[in-house]
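Step one of this worksheet: look at the structure below.
Here the complex is missing one protein chain, while the rest keep their positions.
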Amino acid sequence: MDALGASLHADGLSVTYLGGRTALRDVSLRVEAGERVAIVGANGAGKSTLLLRLAGLLRGAGRVLVDGREISSMSQPELRALLGIVFQDPDDQIVMPVTLDDVAFGPLCLGVSRAEALSAARRALEAVGMSAAADEAPYRLSYGQRKRVAIAGALAMGARALLLDEPSAGLDPRSRRGLIALLRDLPASLVVATHDLDLARQLCCRAILLSAGEVAADGPTHTVLDDAALLEAHGL
Amino acid sequence: MRGYDLDPYLPGRSLVHRLDPRLKLLLLVGFANVALWPSSRPLHRLALTSALCLGATALAGIAPGRLAARLAALIGLAGAAALGTLFGADPAEGAARVGSVAVVAWAALLVSASTPIGCLLSALAGLGAPPSLVSMLAIAHHLTFATADEAIRTVRAIRVRAPKRSIAGDARIVGLAMRSLAARCALRAERLQWALLARGFAGRIPTAPLQRPGWRDIGLSAAAAAALLLGHRWTR
Partner (left out) sequence: MSAPAPALAPAGSGSVRELVLASAMVALGVVTPIVFHMLGLGRTFLPMHLPVLLAALLVRPGTAAMAAVVTPWLSSFMTGMPPAPIAVLMSFELAALAVVASGLLRVRVPGPVAVAAAVAARCAVTFVVGSALGRWLGLPPNAAGWASIVAGAPGIALQLVTAAPAAAYVRRRMQEG
């Protein structure tokens, strides 16, 4: 949880689904160690596909480097311990019947001993403010709480770069503020795909505007998001 | 419906709750064999197995009414089956056998009410069940809650869109809604698959290893097994 963020470089990423739809076209981006970058764009712009491609969960053209190493040259345990992804719906991610067991799931899958995995899980739950829910069934937690548990699941694996898909979706204002505060305190590099432009402004120093699978703009958050004409032209 | 109708576990600290889950499963299998085995004195056997079941329920500190609620549909089935046996060669024996099916169902409910799902999964893994089977149970159990929520929303939508109650109209809407529900389940599975792969999952859900059964567990199980064997011999 205390490790410094990892750098993330992507060159020429392209993804075409089997149905023929091209979701990403030649997308390149750089995230420096500890940096927080927002990926904004309209529905169908390719934000989620980009995150899956960056995480190595989708194959396609181009390459992704984490801390200078190509992810295709890493073993799965190495990659998963370095690069975590948190999906929009926590129910797509939380699997185990007890919260602590779910957060420990990732480290256990990587071959860590049960004692170490549980210890990492407890630290991760503490980092996201959910220690009290360790013995609860996840389905009894609120939506915002399950989001935090999902983040803890990635942190427990030691992720130094976190990819987050619409982290504030479905959260009430208070939960949203809590989430922003939590993410701001994390040392990991963050790539946040979001419609929530306010979250992007509050959390991220840089924003990348994705439109129809291509990078339409890449710059300081306030520069990109204050350009109303640019946003309008790309469906936001 | 989230969690409340679908989770059979009734927390407690009774001897039955704390009994090693592997021994519980083995006792259940033994009990089912004794209850359903052909007998020259089926009514005596039914009385004996019912007494053992009720005794175990009392030992678990679970009010019989709470288990009976889950057997409500079975009672109707059992009644119909019992009526059917009136036309059989030996109505009394037929009715006793229907009763024995109900008793075994009760015993299974007692096991699920006194054992958290995590412990059951560990027990299955400990008894040598294939890892893929245990994984499928764990993942399906988790997905059932989200699927049930979605199904409730689907039913509400059906009722709003099909107020006229014509058979053809209702059938079409129900069919389309269920087809859509199935597709959404498959898409959720795809997202869950990404999430599991991102956490290093390779097909085996990590289950908590169980401690060696203590002398109390072995003693209690031996007593239960002895009662079953003696009862079997007496009612053979």
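Going by the order they are written in, the chains are A and B; count residues from 1 in each one.
Assume a contact is a pair of C-beta atoms (placed from the backbone, for glycine too) under 8 Å apart; a residue touches a chain by one contact, two chains touch by 3 or more.
A quick note: this is a predicted structure, and the numbers were derived from the prediction, not measured.
Asks: For the chain that was dropped from the view, give me its touching partners among the shown chains.
Replies: A, B
Asks: From the list B:G79, B:G175 or B:G214, which touches the chain that is not on show?
Replies: B:G175
Asks: Where the complex has a chain not shown, which of B:L27, B:A102, B:A125 or B:L220 is the residue touching it?
Replies: Considering the complete complex, B:A102 is the one touching the chain left out.
Asks: Touching residues of chain B against the unshown chain: what are they?
Replies: Those residues of chain B that touch the unshown chain are 5-8, 32, 36, 38, 70-71, 73-74, 77, 81, 84-85, 87-91, 93-94, 97-98, 101-102, 104-105, 107-109, 112, 117, 120, 132-133, 135-137, 139-141, 143-144, 146-148, 151, 154-155, 158, 174-175, 178-179, 181-183, 185-190, 192-193, 196-197, 201-203.
Asks: Of the residues in chain A, which ones touch the absent chain?
Replies: 15, 17-19, 21, 23, 49, 56-60, 76
To be clear about the criterion, only the chains that are shown with their structure count from here on.
Asks: Would you mind writing out the residues of chain A in touch with chain B in their complex?
Replies: 52, 55, 57, 76-77, 80, 84-85, 87, 89, 91-98, 101, 104-106, 108-110, 114, 117, 137, 139-140, 153-154, 157
Asks: Any idea which chain B residues touch chain A in the complex?
Replies: It is residues 2-3, 7, 116-118, 138-139, 141-142, 145-146, 188, 191-192, 194-202, 205-206, 208-209 of chain B that touch chain A.
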